[in-house]
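Take a look at this one; I'll ask things after.
Showing chain A:
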Amino acid sequence: MSYETLLALCLAIPAGGAALVALCHRWPNLREAVSLASAAALFLVVLSLSDDVLQGARPALRFGEMLPGLAIALELEPLGLLFALIASGLWFVSGVYSIGYMRGNDEAHQTRFFACFALAIAGAVGVALAGNLLTLYLFYEALTLVTYPLVTHHGDAEARRGGRTYLALLLLSSMLFLLPAMAITWWLGGTLDFTPGGILGGKISGGAAAGLLALYAFGIGKAALMPIHRWLPAAMVAPTPVSALLHAVAVVKAGVFSIVKVVVYVFGLDFGAEAFAWLPWVAGFTIVAASIVALRADNLKRRLAYSTVSQLSYVVLAAALLTPLSLVGAVLHIAAHAFGKITLFFAAGAVYTAAHKTEVSQLDGVGRRMPWTFAAFGIGALSMIGLPPAAGFVSKWYMISGALAAEHWMALGVIVASTLLNAGYFLPIVYRAFFKEGNAETHGEAPLSMVAALVTTAALTIVMFFWADLPLALARSLL
Partner candidate 1 sequence: MTEVAAHYSYWITIFLMVAGMYILIARGNLMKKLIGLATLQTSVYLLYIAPGKLIGGTAPIYAEGFTTYSNPLPHVLILTAIVVGVATLALGLAIVVRIREAYGSIEEDEILERDRAAD
Partner candidate 2 sequence: MLEQLPALQVVLPLLAAPLIVLVGRGGFGWAAATAVSWACLAVAIGLALRVAEVGVISYALGSWPPPWGIEYRVDALSAFVLVLVSLVAAIAAPYARRSVAAEIERDRHYLFYAMYCLCLAGLLGMVITGDAFNLFVFLEISSLATYVLIALGPQRKALVASFQYLLLGTVGATFYVIGVGLLYLKTGTLNLADMAERLRAVEELRPVLAALAFITVGLGLKLALFPLHAWLPNAYAYSPSMVSAFVAATGTKVSIYALLRYYFTVFDPAPLFETLPTRELFIALSVAAMVIASLVAVFERDVKRLFAYSSVAQVGYITLGLGVDNLDSLTGSIVHLLNHGVTKGAIFLLLGGVALKSGAVSMSIGSLSGLGRRMPLTAFGLVIAGLSLIGIPGTAGFITKWYLIVGAIEFGLWWLVAVIVATSLIAVAYVWRVVEAAYLGEGGEAPAKTGEAPLGMLVPALAMTALCVYFGFDTSFSVGGAREAAELLLRGTR
């Protein structure tokens, strides 16, 4: 099959899957099968492209011009491939998980849920495959809109409030900052295509360049740089599978992916460090401040949300250092964090489904009744902290090496400090769960599909530690 067909399939499969899911409204088992089949198909299509991309091919598909000189175009390159693999692969896993969760909690509107889920993946894949800023922006906004029904799934006043914050902050950042940034780039560079080496080289410098970078960094609100981060905890009103895939994987990853893409392909790695000097400070502040909030949060999902905010800024920090090693670390962290965080959210959802507990303080002894869940949680925690044998160790290693190479002591200090903070808010949970006496608990493990999913992602976290070849190769080919 030609590249064009394969790329078109990457978008057609999740979109078509969404339509089929909606049609299978009356037959829940068929509907779930369609979801999973679409996920599997998408992953296989993306996987089939990976060899060629690793060897230097850049499959492309051009749809036609939306504006004179600006086309809707897809182009697959290593970073996009990584994101697409993560999104499609984890779609399948979280599909399995969602089935267990939605049925275990007897949630309403399941068809709408699974259909919007598929559309959200389509949006994420669109972002991954985007060949220019306009296409990226198109799918980025589509992702925001399509995830709104997922965030407000429960339809009550709380969901409405959370949905408002979610939408308001994401649209505010993208319309107020990202859109002008794109227009300025177009005016300066004459193109919005992602070009190795960047578009803006030599066209803007100094304070103006720093300003433009700020517009991008704050404009890509999905990367949750403070103060645009508030949408993430607000989105926790969503059911946990939504939080798991979208806010640990797809939506937030679209954010940091876009930032890395802008750094590498719009500014270019040789752009000049003065414009980037301020960004590590903002990212560093986000890392530490978010960790402190996480430390003090009792609601488990809230703690995980702020942990995500913090971990995303690792990627931004590493990318902002502009050294080859730190960039590899940033890309690896996109993958490592995805596997680790999704495990943590899966575990949180399992705890809610089986034990109906949402607060950390309620978790005493729960681990003994849900050993698999909390073992997986422990592995996810290790990845967040950055200890072997979890994937987070690999990415952190590269980030620290990059910080040393750049002699950026603040970045180094922030990474070290936040490692300790991560330990501070994750390890106690594991300790409480296994080693403290709980109240008389009568529940068991979560439904099988949920446990299967979280064990799989925990395993992936460990697998990535031992075998990081693919992500490493993709990251290195960016340089």
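Picked so that all candidates are chains of the complex that A comes from, given by their letters.
Remarks
Heads up, the rule we're going with is that contacts are C-beta pairs under 8 Å (C-beta built on N, C-alpha and C of every residue); 3 or more make two chains touch, one makes a residue touch a chain; residues count from 1.
Worth saying up front: this structure is predicted, and the values here are computed from it rather than measured.
Between chain A and the candidates 1 or 2, a touch occurs in this complex only for 2. Within the complex, the chain A residues that touch candidate 2 are 64-68, 72, 134, 137-138, 141-142, 145, 149, 152, 155, 159-160, 163-164, 167-168, 171-172, 175-176, 179-180, 183-184, 186-187.
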